[in-house]
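Removed from the display is one protein chain of the complex; every other protein chain stays in position.
So, subunit A:
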């Protein structure tokens, strides 16, 4: 990356923060401190977006186990299988990635890695094809040997994986290259019919035909229940449970490790990546020359940010209490970091608060700005759930309820002498349109398959997806009359 590109980057960042300063420092050539700032910003953002691995924190034991298993497979030619079980964002994948990266430093020539994902490789045939493709690319096998026949492919693959001695029928000292299978969303592979792939992989791993390690990553704790008997008996029953951080301080530690940039990470990167060793060295030199380097001040700013009580209250505690998800927390910091400028290069609580977070919304209802009529119909439908003691209703029922409520409110407002007459009873056709909006938004779910009900039209049965209390909670700025409808039956 050249110096010119960096200067563009700085303009971008400034573009986000319309400050008066940006025109000043972009005309001149970027100084060395600016360059190092942009590098730091880039590094941190790479960690936030998951393009650069985050140091493992609190998972040392688990890491040792996985690493040993992989090492034994590669070095001593064992067949192994293991399951990693843990919630989303608990660090399963980064654990495996780190182990493989570490292993490839010493043993790069001696193993292949096959990555499979249950979401992408949705049946055994596809998975097999993918294994073939990834192996073929690494082993440089020509593509036409891939036959159309599933059984043939499987047989060839098995032969390929087996020890050469077994095929030749004679003893030889040649050790086959190890193959590491990383299977993301392992539970989905178990849902494939007959579990052929799993059976064969586990069989190879168990019968020591070849050095194969099968690592399954899953979120489901009961995943072995779904394995067939013949598959289960071939599985080594080694599990690692990866839990989400157990205490708030552990949670904070992980977050700190994710945001801070340690010198040792940089050194590893320097060796691993080809990109710009020159600039990095310059940066390292800078860091050593200045009394307090940018790196050190960045790290200390993260420390102070984390100890800030307001920041804890507004960012850390909510996520810790709900999901404990580090990735969610990191993505909420993307914009604040991207908005940093060379003149104010450090994060502090006020800059974090000034930019909206990119987090997933908590509730759908609060997002939808429903029209008054649609909201009233939704309330009517939710009321009917309670009043009629059923879980389904249709448009006619809800509209009748709405008309009853709205006319009552109208009479009351007329009686109390309100001239504005804010409550208006809408006609059936308009209400029907709003009802269909609600259905298309998924707030009302059509009920299909209960005997004899209409599928479309005003008598079609639907299930109201929100409860009456939720509506009252989520739509705060609602009309006073409608708030009353939510509270009183």
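We adopt the following convention: a contact is a pair of C-beta atoms (placed from the backbone, for glycine too) under 8 Å apart; a residue touches a chain by one contact, two chains touch by 3 or more; residues count from 1.
Following the convention adopted for this analysis, contacts and distances are computed from a predicted model.
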Chain not present in the shown complex, as UniProt names it (candidates "60S ribosome subunit biogenesis protein NIP7", "Orc1-like AAA ATPase domain-containing protein", "Glutamyl-tRNA(Gln) amidotransferase subunit B, mitochondrial" or "Glucosidase 2 subunit beta"): "Orc1-like AAA ATPase domain-containing protein"
Contacting the left-out chain in the complete assembly, out of A:120, A:159 or A:296: A:120
On subunit A, residues whose C-beta touches the chain left out of the figure: 1, 5-6, 8-9, 11-13, 15-16, 23, 26, 38, 41-42, 45-46, 49-51, 88-89, 115, 117-122, 126, 129-130, 133, 188, 323, 325-331, 334-335, 338-339, 356, 358-361, 364, 367-374, 387-390, 394, 396-397, 400, 424, 426-427, 429-430, 433-434, 441-442, 452-454, 459-461, 489
